[in-house]
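A single protein chain has been omitted; all remaining protein chains appear in their positions.
Up next, chain A:
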Amino acid sequence: MTEPAIWIRNLHKSFGTNPVLKGVSLDIPPGQVVCVLGGSGSGKTTMLRCIAQLETAEDGLIVMSGELLGLRERNGRLVPRSAHDIARQRRLAGMVFQRFNLFPHMTALENVMEGPVRVQKRAAAEVRSEALELLRSVGLEHRADHYPAQLSGGQQQRVAIARALALKPTVMLFDEPTSALDPESVGDVLAVMKSVAASGVTMLVVTHELSFAREVADRILFMDGGVILEDAPTADFFGTPREDRTRAFLAAVLGQKTTA
C-alpha cells in the first residue's frame, strides 16, 4: 500500500478548558479529494489548522508526506522541532484561508512570487513566468499588477489559491474558501478548486458547499463535537448516511437551500 498523504492519529486540542478535538484519526491517500462537513464548533477548521501547523495539538500525531509534523524523535522520545524546521514543514501543505489573507502591500503577482523567491530562494525571473502561468490558470493574468484592494473577493481568493500552489505543495488545505464571498464569485472560486482537484493534488476542503462536495469530493468526513462522526465515499454519504446527526445536518442544510 502507498504511504498516505496525510496520516492522523488520536488528535486532541482544546482552547483553554474547552475541548475542540477529542481524538481524531484519519488516513488520506495521495490524490484524494476530501470534503469536511459539520456545524460550527464541530472542530473541522481546528483540525485543518493543526495540519497546517497554525495550531499545536496537545496530543496526537500528524504525518504528512512521510514527515512527522512539529515533533521529532530524540533518544526514544518525541520532542518539539525547531521553529525553523516547522517553518520548512509548513510548506508541505498549501493553505487557503476563509478571508484570503493576501498581502495588501504587494500586487497579485508579487503575492504569488513571495514564497518561491523569499522562502525557497529561487531565481525571480524563473518564478515570475511560473507565477504568471499560475495566475493565468486561475483566470487572472490580466490582474497581475493589481493590488488586493483593487480586486473583488472572488479574485482575491483565486490569487490566494495561486499563491499556495506556487510552492508546489503535495497537499492543499482549504478553510471555508467561499464563505466570505458574494454569491456571484463563489462559482469562479469553486471552478478553480475543481481544476486543482483534477490536477491530482491531495485536497482537504472544509466547506458548506454541498453541491461542490457532491460533485468533486471522493470522500466526505462529517465532524461533530470534536470527532469524525461519519467517513464515507461521497455517493454513500449523500445516498445512505448512517448517523442520525448526519441526516439531521443534511436535512437542515438542504432544506435551507431549497427554501432560499
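We adopt the following convention: a contact is a pair of C-beta atoms (placed from the backbone, for glycine too) under 8 Å apart; a residue touches a chain by one contact, two chains touch by 3 or more; residues count from 1.
Everything below uses one rule, namely that contacts and distances are computed from a predicted model.
Per UniProt, the protein behind the absent chain is "ABC transporter permease"; the candidates were "NAD-reducing hydrogenase subunit HoxE", "MBOAT family protein", "Stage V sporulation protein AC (SpoVAC)" or "ABC transporter permease".
Checked against the full complex, the one of A:Met95, A:Leu109, A:Val127 or A:Val192 touching the unshown chain is A:Met95.
Per the touch definition above, the residue from A:Ala164, A:Val189, A:Met203 or A:Ala232 contacting the chain not shown is A:Ala164.
If you put the missing chain back, the residues of chain A touching it would be 52-54, 83-84, 87-88, 90-91, 93-95, 97, 99, 101-107, 114-115, 118-120, 147-150, 160, 163-164, 167.
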